[in-house]
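Note that one protein chain of the assembly has been removed; the remaining protein chains are unaltered in position.
Labels for the chains are A, B and C, by order of writing; each one numbers its residues from 1.
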Amino acid sequence: MEFSILTLCYLVGSVTFIIGLKMLSDPANARKGNLIAAAGMTIAIAGTIFLYESDGEKLHNYGWIFGGLIIGGIIGTLAAKKVQMTAMPEMVSLFNGMGGACAALISIIEFDHIANNPVVVNPGHVLIIFAGLVIGSVSFAGSIVAWGKLNGKFGDFAFSGQHIVNIIILLVVVASSAYVVYNSDVELNESFLYGILALSLLYGVFFVLPIGGADMPVVISLLNSFTGVAAACGGFLYENKVMLTGGILVGAAGTLLTILMCRAMNRSLKNVLIGSFGASGSSKGAAGGKDQGQYKEVSLSDAAVVMSYASKVMIVPGYGLAVAQAQHVCHELEKMLAEKGVDVKYAIHPVAGRMPGHMNVLLAEADVSYDKLLEMEQANDEFPSTDVVLVLGANDVVNPAAKTDTSSPIYGMPILDVELAKMVIVNKRSMKPGYAGIENELFFRPKTSMLFGDAKKVLQDLVAEIKNL
Amino acid sequence: MEFSILTLCYLVGSVTFIIGLKMLSDPANARKGNLIAAAGMTIAIAGTIFLYESDGEKLHNYGWIFGGLIIGGIIGTLAAKKVQMTAMPEMVSLFNGMGGACAALISIIEFDHIANNPVVVNPGHVLIIFAGLVIGSVSFAGSIVAWGKLNGKFGDFAFSGQHIVNIIILLVVVASSAYVVYNSDVELNESFLYGILALSLLYGVFFVLPIGGADMPVVISLLNSFTGVAAACGGFLYENKVMLTGGILVGAAGTLLTILMCRAMNRSLKNVLIGSFGASGSSKGAAGGKDQGQYKEVSLSDAAVVMSYASKVMIVPGYGLAVAQAQHVCHELEKMLAEKGVDVKYAIHPVAGRMPGHMNVLLAEADVSYDKLLEMEQANDEFPSTDVVLVLGANDVVNPAAKTDTSSPIYGMPILDVELAKMVIVNKRSMKPGYAGIENELFFRPKTSMLFGDAKKVLQDLVAEIKNL
Amino acid sequence: MTALTWISANQEMIYIVILMIFLGIEVIGRVPSVLHTPLMSGANAIHGVVIIGAIIVMGKAEHDNYLALSLGFLAVILGTLNVVGGFVVTDRMLEMFKKKKK
Partner (left out) sequence: MTALTWISANQEMIYIVILMIFLGIEVIGRVPSVLHTPLMSGANAIHGVVIIGAIIVMGKAEHDNYLALSLGFLAVILGTLNVVGGFVVTDRMLEMFKKKKK
């Protein structure tokens, strides 16, 4: 009877996951979707604790279980509440790693269990245990590295032939797992387990280390789907439908999401994962290739005057704004201009910054109102009637090479057509290229003036200037 | 071993159904999707014939099976190949009815089997048998009626209180099925079976008879999803996954499709199914309510001249064109005008005609090229630059009441804004209303001229006139 | 109570049914209205899978059970009509759409 109720709990859990994920992909219902999935998860967890039976026996060690739940719950809530908006991708990566580690630990304990209880061992069982172990630990190690890179704790690291080494490690992991599975009725040696665990962790590290920090959102999404598959292995192991369905759902959705994210940057997944190696060399070459001529600078006070007397100003935020944490002062500038009767809006490129929605989240943090944010198409429609475009730490997303230069790595990516406006002011710290590592012809165009400096500093000075006008 | 291969066949079948249906909803891949589903079906059927085993025993009666397959295959192919484009909805309805009948027959045989072999009877088993019987026969009877109505063989038929009668029949069917299921270990009396069968058939007839002929596509779609559920019952009965998944897939997709079809007509499903009763009275009242004033007529030769010297003509086809079978001569008119240098296009309203896509299919039959067909939004954008709009047997889809008259039954339906053009010529046989049964103010507007007559005849005359110009 | 035990005994089947319902809805969520009729027709052909039940019934019928033989034979014919006619008629409709595109 109780077990039947548990089945029902799991069914409810699975359904909420599907509905929740569906709603998460629709702006109007996303938040509710998240809560629905959370409710389903709570039901599934509570059902497991109180109703689970195996061979007619209930669970025990309730003290440990609740202890773990409470500790994890408190730390998780605090961490999630405290984290800064811009550090969210790191946080997601860390939580993802925890899930991977959890799956790996389950596999270790289960392996230990069957190794020490020599009953009839089902090779399929051992296979699933290893799959959970390998995928879970790759996801764990990779997520930690991704977290460190986004944090700035780890830099890029690659050695020549790293691909080959990675492939060899993977082959060794697969081969030794296959060996153990195949001979699981003869021997189940724990040394294999720890060897495979170590190699999987190493693979996770080597897999993520060489990939550029800016590609981490894509990598995290991929590792996210790995953890989903690892959870599904647990579902197979315990014939537990909610783990199985939840895991597979995330595995599939995560994989598609990874591809969609790549597509939004106009790149292929393969290019993201291994393109990072040789790419920097060739793009540097391209950057130095052309002689771009001269660029113009504009003084702070001139910029302040021009913007104050414009009737329409469009702000194009980019990665530099996020790095400089200049969103609050940016909002201040916007309010100040609005007081002077200037119509100020933001033009948001879908891949500006380093994670999808980065600019939206960033500006939301500074309380910029939603109707001031224009999506790319809208913004491009409004540029012709715009007097001044202020580009704040954006680069690739306004690079006209994406439209004209077929050899450019960003060729084909839709961009913000800032040149349609009467004047463009670009703030960045130097003439250095952005994420894609390529020169930007826009900076040399007649309509463009550069305003060098750290975005936060420059904006503060602008605000001060405008106040004194 | 063989049974395992059969499992694989079924798995392949289920997957092709999903992929096929997905592709069917995308114009570029629809045809391929249909073929993929057909291939999967073939695999599942062939697998069943050659690999199916029950209690270690293979199927027998191969002669009968192949005989049935061949007879059904030949008749089905011929019927499907011979049927006229405009009669396709009838054909679909007929095929749907065959599926429902098939499900009902299976239930009859299985019931007979367990009634005559008094082994332990599982009530769940009996429940499924009855579900298949009831749903299958409602679908069969309803489809045949729908077929007859589309064909013009049956008219509308309703008596007062028919709803109540319908509900009572349904309750009796459910109650007696429940009784038999509940007592299935005591008695399995065949008289119950035939009683329920007869009532189900009656219900199917009464359910569809009062609904207007023009709503038949919606009804067919609904009955289609019924048959899907009946097939799924078979899947439960034989624990057959491909029947189960295929049936449920169609049941769910068909239900959604029904709703989408209603939405395209800006009506609710409930309104379609039971609204038909009182509606005609009230809408007639509305039609007579307003005094519309005078309408203008235009002579054939004037119409011919106006169109020949226009630089842009837009043809708005409607149900009347289909009834008159005038698509071929319409295409002829279009070619003749094009030869004279007139830019001729078609404005296709999504619910023009009596089935979704009716106009597309109709004009395709006459070889009208695809790029001449404009969807509603495009057409509305082009009307302002159009000299002459020729409305051919369309009425509701150009009725401005949909935009202005909140009390109109079609209020809120998007329409073709023909009045944006310089001149509108309307061809129909009389001033009678169209499908929705309401007057059309357009006919009385200053820009509009009427050109009375059967669409085919009028078009032939127009062609002749233009030839002589 | 019996309903609950039934659920846990048939949980896989129930999962399959529920997932299939979601899939059916998701898969055709974005169909343009021109395709409504061919889609209806294609779905109609797919539920012709009920023919498999007819084949099983027919193939298991005893040689002297004339009711089962004759009704089963009829069921096979009707099911085949549904499948074959359904796919062929859908293909014809879509062929029309195709031709126009070029």
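Assume contacts are C-beta pairs under 8 Å (C-beta built on N, C-alpha and C of every residue); 3 or more make two chains touch, one makes a residue touch a chain.
A quick note: this is a predicted structure, and the numbers were derived from the prediction, not measured.
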The complex has one chain that is not drawn here; which of the drawn chains does it touch? A, B, C
One chain is left out of this view; which of A:Leu373, A:Leu442 or A:Leu462 touches it in the full complex? A:Leu373
Of the listed residues A:Val242, A:Leu392 or A:Val458, which contacts the missing chain in the full complex? A:Val242
From A:Ser184, A:Ser200, A:Asn224 or A:Thr448, the answer for touching the chain not displayed is A:Asn224
Decide which residue listed in A:Leu8, A:Ile106 or A:Val126 touches the omitted chain of the complex. A:Ile106
Contact with the hidden chain only, please: which chain A residues? 13, 17-18, 20-22, 24-27, 30-31, 33-35, 37-38, 41, 44-45, 48-49, 52, 54, 58-62, 64-65, 67-69, 71-73, 75-77, 79-81, 83, 85, 88-89, 91-92, 94-96, 98-99, 101-103, 105-106, 108-110, 112-113, 124, 217, 220-221, 224-225, 227-228, 230-232, 234-257, 260-261, 264, 350-351, 355-358, 360-361, 363-365, 367-370, 373
Tell me where the left-out chain touches chain C, residue by residue. 12-13, 15-16, 19-20, 22-23, 26-27, 30
What does the interface between chain B and the hidden chain look like in terms of residue numbers? 1, 3-8, 10-11, 14-15, 18, 22, 241, 245
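Assume only the chains that are shown with their structure count from here on.
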Between chain C and chain B, distance of the C-alpha-averaged centres to the nearest whole Å: 17
Identify all positions of chain C at which a residue touches two or more other chains, and write them in rising order. 22
